[in-house]
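Missing here: one protein chain of the complex. Every other protein chain is in place.
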């Protein structure tokens, strides 16, 4: 079974040289710690920046320089700033090769739910709906099951959708699955996880 | 009867302090020579500039600094440059208070034709269709009649339209007319022109 | 035509009325027009609809107008980080229209650009599409979203010249340019008004045509999530 950092490290294998990538909040943010040698990626922050750098040194925080999670960050030599309309123009326009996002639920047809639990606290979708609709490839990173042991990889989502048929690949603590015609396809199992265990934890149809 | 410069001078009386204005090619360009004392206007050039300055001194022409007529110009202390999408965003968005344009024909309902003569040379509408659709007020400056003595102020246009019901005021060599419900209203006659002469040269319905 | 006003109160004079729609720049607490928001709070204008990506935090940003219950409705993409907001929303005192972040930004840009409607893939097949026209282009479905035109825009910039040309700094730019364009009137709060001619005309983020009134002023720039690394990590 993979921990948070191992999931991030596995997700980092999805990156290709020269890609522009958007990383969501949570585990996806950790992906930037595991970018493979020789692979150069440029991180987009949807609040208006390409070329997001690491957190600043203590004392060098700049209130005018934050990421989409409102965290203080730094710039890089290739950084460009732009406004929110331009930022989502590039997202909606398919210029971002990949988004790596967290999720509450994913369905076997690629439906994604990650923004709202009706009746509970409603924070909003932020840029997630634009990202899943616009970017070239959507990779979800999340725990395979809920705290109560229920599968989050479902036949169909129960929560309000962020996007319909938008997910390409799911990376969980138990393994990696691709959304393909007819259901999900197991790509690999996490260290120490058997295929049987992966199948048992998955409500969605697995076709291989 | 007004000459070109007098028409431009009369058109300059339309300007109000603080306005952003777009001047078309030809007589409208001359309007900038007659901006009244105490009136500050900012000229927009639709190829991507606010704050258009006068022609450069000989030897100081810059190929990267032209107006929409492709003439070399200069910048001013308040100048801002932007791209064509932004330029027409401000035009379409109603941020330009007034456009002063030339015309081939104007009709009593405010229809304007100034971009095309079928069967003859077709150069294109450039930015004229966007301007007449978007700006706050459209003032046309033109000769009242054609070289053959035919009225250019018509009941309805015979040429393909640039815009439908878009003209607010017409300034010609014979006088000034406003487009109002039901037809045109004489605002004033040019020096030495009688109202009878103005009416005789006008095909459109005059309601006063 | 003087655009420069001495303070936020005078810059908003005559521009506020109950029930109006205000568009505000800012992302979280970054690049928000804090002084203008405070002046609207002091003016007591009621039943506001506010289009802003976020709703501030308790006591800062638009949180100031929520505390005084001046806001009837928010149009936002993300409203976490504000307990008073949640209380009012859950009790039904406050309306909330969620817009995907890119849709909200584009609605402002479109409103300012004379575009009353545009089609987007964002939100197709979700609750966001409910009640909206769906049109198929080249085999793919898109939904119709409306341009947003506000009675007033309030924005925060870094520098301005007296003609209203605005320049922003780093990610404090965010929603400010699209918000500036979509207001029938736009009031800008800037850190520094520089002399005419001292801004590079190639480097203006918002041309002065969009900006009707200007104030210079400063407020504390708060940081929501202070994240750092230690020097040893370098």
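We call the chains A, B and C, going by the order they appear; numbering starts again at 1 in every chain.
Here, a residue touches a chain if its C-beta (ideal position, glycine included) is under 8 Å from a C-beta of that chain, and two chains touch if they have at least 3 such contacts.
If you're wondering where the values come from, they're calculated on a predicted model, not measured in any experiment.
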item: Touched by the hidden chain, restricted to displayed chains; value: A, B, C
item: Candidate in contact with the missing chain, chosen from C:120, C:165 or C:216; value: C:120
item: Contacting the left-out chain in the complete assembly, out of B:17, B:40, B:83 or B:150; value: B:83
item: Subunit A residues touching the omitted chain (full complex); value: 17-18, 20, 40, 42, 44, 50-51, 75, 77-82, 86, 88-96, 133-134
item: Interface residues of subunit C (partner: the chain not displayed); value: 106, 110, 113-121, 135, 137-138, 140, 142, 146, 167-170, 173, 200-203
item: Touching residues (missing chain, whole complex) on subunit B; value: 45-49, 54-67, 69-73, 75, 81-85, 87-89, 91-92, 111, 121-130, 133-134, 160-165
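In this text, only the chains that are shown with their structure count from here on.
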item: Topology of the chain contact graph, where touching chains are joined (line, ring, star, complete, other); value: line
item: Longest centre-to-centre distance from subunit C, chain (CA-based); value: B
item: Length of the line joining the C-alpha centres of subunit A and subunit C, rounded to whole Å; value: 27
item: Junction residues of subunit C - those touching two or more other chains; value: 109
item: Residues within subunit B bordering two or more other chains; value: none
